[in-house]
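Below is one structure, written out as C-alpha cells, with a few remarks after it.
Here the complex is missing a single protein chain, while all its other protein chains stay put.
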Amino acid sequence: MKNTDFKAMSNHIGGVSRRDFMKFCSVIAVGMGLPIGMGAQIAEAVTTAARRPPVIWLSAQECTGCTESLLRSTHPALEHLILDLISLDYHETLSTPSGRQAEEARAQSIKSNKGKFILVVDGSIPVKDGGIYCMIGGKPALDILKETAKDAAAIIAIGSCASWGGVPAADPNPTGATPVHEILKGTPVVNIPGCPASPYNFLSTVLYFLTFKKLPELDDQGRPKFAYGRLIHENCERRPHFDAGRFAVEFGDDNHRKGYCLYKLGCKGPETFNNCPSILYGDVGSGSWPVGTGHPCFGCSEKGVGFHAPLHSLAKPLYLTPSTFFTEAYPGKPETSSSIKALGAGTAGLVIGAAGAAALMGMGKKGSDDTKDKKNKEE
Amino acid sequence: MALNRRDFLKTVAAAGGGLLLSQATPSAASMSKELPSEAVGILYDSTLCIGCKSCMVNCKVENSKPGGALYTKGMQEPTYEFTNERIWDAPQDLSGKTVNIIKAFKSGTGQEKDSPENGFSFLKQHCMHCISPACVSACPVGAFVKDPVSGIVTYIADKCIGCRYCMIACPFKIPRLEWDSAWPQVRKCQLCNHRYKEGKYAACCEFCPTGASIFGKVVDLRKEAQRRLSLKPGAEEEFPIRTVDSKEKTVRAVPRYVNHVYGLTEAGGTQYMLLSGVPFALLGFNPNITDANLPDLTWAYIAKIPAVAAGVIIAGTATWAITSRMDKNKKDKGE
Partner (left out) sequence: MSNHADIKLMTPLTKVFIGIFGFGCILIIYRLLFGLRAVTNLNDYWPWGLWITIDVLGGVAMAAGGFLIAATVYILNWKKYKAIVRPAILNAFFGYALAATSITLDLGRPFVIWHPLVMWQINSIMFIVAIHVVLYTTTLATESSPMVFEKFGMNKALKTVKKIMVPIVIFGVLLSVLHQSSLGAVFLITPSKLSPLWYSNYLPTWFLFSAVLMGLNMVSFETILSSRVFKHGVPKEVLFGLARGSLIVSCIYLAVKVLDLVRLGAVGLAFNGNFTSNMYLLEMVVGVILPIVLLLKKSVRTNIDRIFEVNIIVIMGVMLNRLNVGMFGMSEMASRTGADYFPSFSEFMVTAAMVSVAVVGFKICAKYLNLFPETEH
C-alpha cells in the first residue's frame, strides 16, 4: 500500500498511524488463519476501495450486547476504524437520525446500493402471530428482514440470537423466535454466534469479504471455520488439568483457587465450538474470558447448549477423538511379534539343521550293523 | 534284600488307606466359587467415560498412602512412571507403578463416541476381583488372598517369592511385576480396601466426574447394569455418580449398549463389571476367556495326586515283589 494512498484516507480512521493500521490488518489476517502477508492485502483492499462499503444493520430481538461489545474494544479509536471504514447507513443504536428519518435512510440506502451492501442482523426474529412481538416503525421485524435481505450482497447474522435463536428462543419460546438463516432459507447467511459474539470474529469476516469478495469457509452451521472450527475444550488453557484429572468441585474450594478444570462445575467447553480461549474477550488482558475468570463456560454460542442445558450439568464431550497419548485398548495386531518369531525361526533352524544333518549322515553310510558284531564276539 | 509277606501287606494297607483318605481332601481344599455375602465391586460404564483420567490420578495418590496398593515404606510421593520428571505422570500401561489405567479404542476417523466404526471408546483396566480368582489358586505361597466377606483380592508382599505364576494364570493379564527392583513385588488394584475403615471407598469412583465408575455391592451393581441395558436408547435418564446408591445423579441420553454385562459370568464371574457401546473384544478383552472357573482346571489334576501316589506305590511294590521273587526262584534253581 502506497504511503500516499494511506495519507489520503488517514483522516477517515481517526488518526491511527500507518504502522498501527498495518499491524491491525496483519492481526486480523492471522486471526482468520490466513498467512501474515495477507494483512497487506486486506489493508490494500480496505484503503483503496472506491467507496466505503455500505452496511445496513438490522436489530430484532436483541439486547444490543453485540453492538456494545463491538464498541468496547480497547484498541484506540477502533470504533472509528470500524465505523469509518464502512458506511454504516442504518443502525438503530448508532444512527444519528431516529424514527421516520432513520427508516427513510434505510430505504434510500437499499435503493442506491442494490446488490452491493452488507446486511448485518442481530437478534432473533419472532414469527408467532405474524411477528407482532418485535415491531420497528410499526412493521414486524420479519417483514423488514425479508425486504432488506432481498438486495443484500452478503448477510451476516451476528450473535447467538440471530444465529440460532439465543435467549429469546429458550424454552418455551413464546414468541416463536427464529434465527435469520431459517427465515431466509436458501440464502447464504454467515452465522457468528456468541453471547455476545466476539467483535474480532465479526470484524475478520467483514474484512475478509471486502478483501477477497467472497465469504470465508463456513461449517455446516454457516459459522466461519477459522473461529468455530474447534471446540473450546481443545484450546482451553485449563485443558492440562482436565487431562490430569484435576477438577474444582465447588466454587471457592482449594482446587478452584488453584485454577483447576471446571468440568465438574458444568463447563460446556467440551461441547461448544468457539475460539474464546485463543482470542479472549474485550482486550482487557489475559484470562479475560469466563473460564479464565473461574466460571465454567455455559456454551453461549452453541445451539442446544447455551440457554438450554442447565448451567451446572456435565457436558458431553463431542467429536473428541482421543489423543494419541492414550494406549490402545486393542492394537489388534494379528501377527506374531517379530522377536518371538525370530526366536521361533532360530529354534526351528536349529532343530531342522540337526535333524537334517542326522538324516543325511544316516543316508550316507550303510552303517555297521552292531548286532552282528556282538553275535560274532559271543561266538 | 528280602521283603517278607508281612511287610508287603503292610505297605498295601497303608497305600489303600491313603487312597481312601485321598477322597476326603479334595472338597475341603477347593476354593469358593460363590459370590461372598457382602461382595463389593465397581461398575464401569464405558459410554459415560470421557477419558479424563481423574480415576488414574487419584488412584495413584490414594494408593500411595499407607496400606495402599502402591505403597512402599518411606515413600514421599506417588510413584511416577518416569521418576525423574515428577511433574507429569504418563503411564502407558499397567505396571509395578500403575494399577489402574484408561486405554482408548479408536477406529477409522475416530469421530463418533462408542461407535465400532469410525469411532472411539474408553476402557478402564484394572483387577477384575474375580469370584474364583486364578491368581489366588495359582500362588504357591498364598500371597493372594480373597476376603471371604468383601471378596476383594489382596496381596501380601512379604510372602511373595516372585515366581510370576500369577501373571501367567490371570486371564486378564493384570498382575504386574516391578522388574526394575532387586526385591520386586507384584502390584494390582486392591479396591482401596485400606480406605474402608475411614468410611471411604474406591478412589476411582469417588473422583469420577461423570459416574462412569461407580462403587457398591455387587448385587446392586448387577441390578444397575441390567437396568441400563433395559432402558430405551435416546431417552434422557438419570445415572448415579460415585456410588450405585448415590443421590447425586447426572442426566444423560441413554446410549446404545452392547447387550452384555462383562464380568457377570466371564472366568466364573468378576466383581468389577463393565458396560460398553462397542464389542468387548475391541476393548481388548480376550475372546477366548470362557465362563469356566480357572482354579477348577488345576484342581482337577491336584485332586488326583493322592490316587496316583497310591497307585504308583502299590504297583511299584507289587512289581518289585514279583520280579525279585522271580529272580530268587531263578537263583534257587541254580541258573
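Just so it is clear, A and B label the chains in written order, and each chain counts residues from 1 on its own.
Rule of thumb we're sticking to: a contact is a pair of C-beta atoms (placed from the backbone, for glycine too) under 8 Å apart; a residue touches a chain by one contact, two chains touch by 3 or more.
Nothing here was measured: the structure is a model prediction, and the numbers come from that model.
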*List the shown chains that the missing chain touches in the full complex.*
A, B
*Would you mind spotting which of B:67, B:108 or B:142 touches the chain that isn't drawn?*
B:142
*Touching the absent chain in the whole complex: find that residue among A:114, A:128, A:257 or A:341.*
A:341
*Out of B:160, B:192, B:212 or B:241, which is the one that touches the chain we can't see?*
B:160
*Residue-wise, where is chain A in contact with the chain that is not depicted?*
330-344, 347-348, 350-352, 354-355, 357-359, 361-362, 365-371, 373-374
*Identify the residues of chain B touching the omitted chain, counting contacts across the whole complex.*
1, 3, 29-31, 93-95, 134, 136-142, 159-165, 167-169, 171, 173, 176-186, 284, 286, 288-290, 292, 294-295, 297-302, 305, 308-309, 312-313, 316-317, 319-320, 323-324, 326-327
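Quick note on the criterion: only the chains that are shown with their structure count from here on.
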_I'd like to verify one number: the distance from the centre of chain A to the centre of chain B, where each centre is the average of its C-alpha atoms, in whole angstrom._
47
*What does chain A use to touch chain B in their complex?*
242-247, 263-264, 270, 313-314, 316-322, 325-330
*In the complex formed with chain A, which residues of chain B make contact?*
50-58, 88, 90, 92-93, 101-106, 109-111, 113, 120-123, 125, 207, 209-210, 250-252, 281-284
